[in-house]
Structures are given as C-alpha cells and as structure tokens.
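The complex is shown incomplete by one protein chain, all other protein chains being positioned as in the whole.
Take a look at subunit A:
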C-alpha cells in the first residue's frame, strides 16, 4: 500500500513537471491519483504549520523540523510541547525516539511497599493510554528499552488538600535506551509525573490518516519540575436532573485525570431524583430513582471511588440539603415517620423552590435527622479516608418551610420568629445538627472531625455567616457571579473557599434562559485570587439540559481550560495556549472522549493563523 502510494506520487510529480510550461485545458490534465498528505513544520513562536503543498519537496536536509504527524510536531514544538496543563518549568528536546509499550518497564523499587499496589494500577492506566494513542494497537514494533524509575518518598495514600502533588520528571535517551526518572513525595505526585510522561508521547499517524500503521514516538529528552498552584481542582457533575450512567462518569474521570484535576464533586442527589443507593435506607432509591436501572449501587459507587483514586482524584459526595431534597424523601408518612421533607413536588412551585420539583427537608421532624444519620453513615462507609462531605445548603426557600404548620409550631417552640432571621436560625440549626451527626459518625470510625463543604447562600452572606457557620468547620463553595463581593468578604472573614463563578465556569450556561455560554477562552482567562483561603475552583456541569448523550461535548475541552487555570495559573495568553489545547483535544479523543471542536480543523493545522 505504502509503496503503491509512493510510486503514484512520483508519477504525478513527473507529470506536473511536464505540463508546467504548456498552456493546457482542464480536460487534458490527467487526473491525479495520489492522496493529500500534508507535512508540518514547527515555526518558533507560531507553532505547527501545514506545508503549502500536499507533497512538499524537502529540498534541504533539515527534515528534523518537518513532521508527518501533526501530533508529533506538537509534542516537540514550543517550550511546553503538548503538555496540558502547563508545567512550572520544562526543557524539552526537539528530537524524538520511537518506542513500543512492550519494551516499557516500570521500576518501583524505590517506592514504599504500602503504596506499590496502587502505583501499579496507576502505571497500568498510563500504559493503556499509550496504547489508546494508536487506537489500541501499536503496529510498529521497536525494541528500544524504556525504563521508568519511580521514586516516592512517603507512604501516604490518602488524598486531601495537604497531599503533596509535586513531581520531577527527567527523560534521557542514551545509546538506544531511554531512562525516565519520576520523583515525588507521594504516589499522587508520581501519577501526575506519569501523566506528563504520557503527554511526551504521540502516535506518528498523520492527522486524518486512513492507514492502520501506527507507531509511538517519545520526546527523547525532558526535564520537568511541576506542582499545582491550587489544591482543589474540581468538576461538579449533577446526576439528579438526569441520571448519568457509570460508564459516562468514568469517562469524565478519565478526562479529569488527563488534565490533572483532583476533585470529582458528585452532586449525587437533588429534589429531582435520588439515584444513590444507601444500604441502610433503600427507600431513597426506591422512591427517588428514575427507574431500577437508573441508580448507582453501593458496589458501583465503591468501584468508582477507587477508579478515581487510581487517577489521583478524590470523590466528594454531595447530599444537597435542606433544600434540593424531595424525591427519595417522600415516604416518611407511609413508614410512620411523619414528613421527612415538605412541599415535595408541590405545584404551583413558583414560591416554594427555584425550579420544579420542590422539596425541602423537615427540620421539625427528629425522624428526618435519624434518616439523615443513616444516610451519612452510608456515605462515610463509602468515602476514602479522610472523607469529605458536601452538605449542599443552597437555595433554601422560606416559603416552603412557612407552608408547613409543623415547622411553624416547631419554630415557635424553639423561640424563632417566623421572620427572615427566624428562618435563618432554623437553617443554621439544620446545618449544625447535620454536622454534628457527621462528626459523630466519622468519629465512630476513629477519625478526627473533618471540614465539610457548603454552597454559598443567604446564610453565608458576610454580615450573617459568622453567627451560623464556624469558619474552622465549613468550606464555602462560592458560586456567586463575578461582580459579587462575597468571595473577597469571606476571605477577609477567614473562611476557606472554593470558587465557581457561575457566569464563567458553569458549563450549562448558554443553553437556557438568559445565560451566556463561556467558551474555553473565556473560562481560561478568568483568574482566582491568590490567597491562602482560596483552596481552588471547580467547573460545574448541571444537567437540566444535558444527559449522557451531550455530556462530553458540553464538558470538554472547556473543563480542561479551567484545569490549567487551577494547576498552572499561567500569565501567558489564551492564544499561546491554543496549540497545546488542540493537542489535548486529540489526546482526549484517543482516550475515548468526545470533546467539542474549538475551531475549523484548518486552524489546528495552521497554528496562530486564525487570530
């Protein structure tokens, strides 16, 4: 096949030469039978540029700057090659070496024994990703030995905000052998190093190739020092407005691991549905799941949490309460427990909740707290230690509570007025009781009290928050729009925060109401304050208008833009990031995701020509 093509190419080149000087008509021209096959040149400060002709004549011998494969051009072109997110420092060779996964070996001798099992799984993920570059099959076999020596200094396997994620990565090629050194404090740092190593590798396939032949090439020399700027780099996925099958969640996790995000914030439940199986309270899914097949079993959840851990990602489960709770909580009366939630599915909904269906937990009913305790026990059983719970806490509608005689008389007993401040007290009481339950349940497991996360709300307003929420215990996830002073105010008050400005980092915006879509450039350009109190940020995929069908195209590659903002917080321009993000996009596609296109393919073949 290849030979045939070459011959055809030579023939037509010859023909073209002959015809060059004669005036001819279109019909006299012999149709040419070769195929377009562009080459790419790395142009300093611009990026990879397609050749002007589909069969460039390489007159000079400087073929090193020309590449058959756009992806290969990208991994050596520019200071940071094809690495996303951008590392702190990188020195990359412009040479490449061919490798094959069969001759890739990991040396884990300098890794604490307790962490080895996990690290082996991590290396397997990386090896699979390398195969994926070639669609699962690397046809070109070379026997260059590649040894990846990993050094991990501590035996820590827990993942939290104190986890040291930095790493060093050195690649050297000598005498036909490649040695790769990865050094990190923790296995999570080592995993990031492995991820970066995998991003020094590309298939040598042409873009839009139609051949099966595929080999892998590696940047032959690299020296990289890297660590994240922000500790908390998350993605919120709502699985209540629509059920998202496990396989789609795992694919999302794959994308997060590729971009070194480290928190999967699972908005597991809402008033719409309760897909999370709780082994102590099967009613949640029985009354709350969309169907028997649209729920997550305990086994699946456990598996997901491990799947994420192997990819350096902590799973935070959010049980949104006291609002955003409805379906799944509506069985109390039937079981003699009274109303666990009020105004569930109430209609008309306008004054009772933000969107249908309504539902708010009933803080007057002690049985509600008993059931909540059971649920928290189940969550604590599932999460890795130290467990991080997100308690929700947003968009409480006092009109809903006010519609319940039981709650009004409870408030009277407690001495709360039915004024705004009275309801605030009730709301604050709920969170503190819930936190106490959570503390008791994890202390029963021998663990120290852990901070919990909470959405910003009326209750977290600057003039009010200190009366209700202890800054040592609650981390506030601020979703107010950019023009809100809340984030700054909370930092001044000493609260730790995670930032998700809804008008920039909400992935569902632009498809409903008056919301505006943020493209990756806009998401990338947004910066967070550099402040001890800002743990990091998240990008949020609410699923009112999105389900598994549309998930990837809504999330990627935009979430990657936020991932780089949080990992590197670069000062360089959006424009200089684009070639690397184009490489990331083809990498995500190779790994089975379906990211949106950022531009016409012509622009990705002509870096910096579409400004």
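Definition applied: contacts are C-beta pairs under 8 Å (C-beta built on N, C-alpha and C of every residue); 3 or more make two chains touch, one makes a residue touch a chain; residues count from 1.
The working rule: contacts and distances are computed from a predicted model.
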Chain not displayed: protein name in its UniProt record ("Elongator complex protein 6", "Beta-hexosaminidase", "E2 ubiquitin-conjugating enzyme" or "Ribosome-assembly protein 3-domain-containing protein"): "Beta-hexosaminidase"
Selected residue (touches chain absent from view) among A:128, A:179 or A:374: A:374
Given A:77, A:108 or A:598, the one touching the chain that is not displayed: A:598
Which of A:144, A:172 or A:209 contacts the chain that the document leaves out: A:209
Residues of subunit A (touch criterion as defined above) contacting the omitted chain: 16, 19-27, 29, 31-38, 53-54, 206-211, 241-243, 272-273, 280-283, 285-293, 295, 327, 334-338, 345, 347, 349, 354-357, 367, 370-371, 374, 394-395, 455, 479, 502, 510-519, 521-522, 540, 542-547, 549-550, 552-554, 574-575, 589, 593-603, 605-606, 609-611
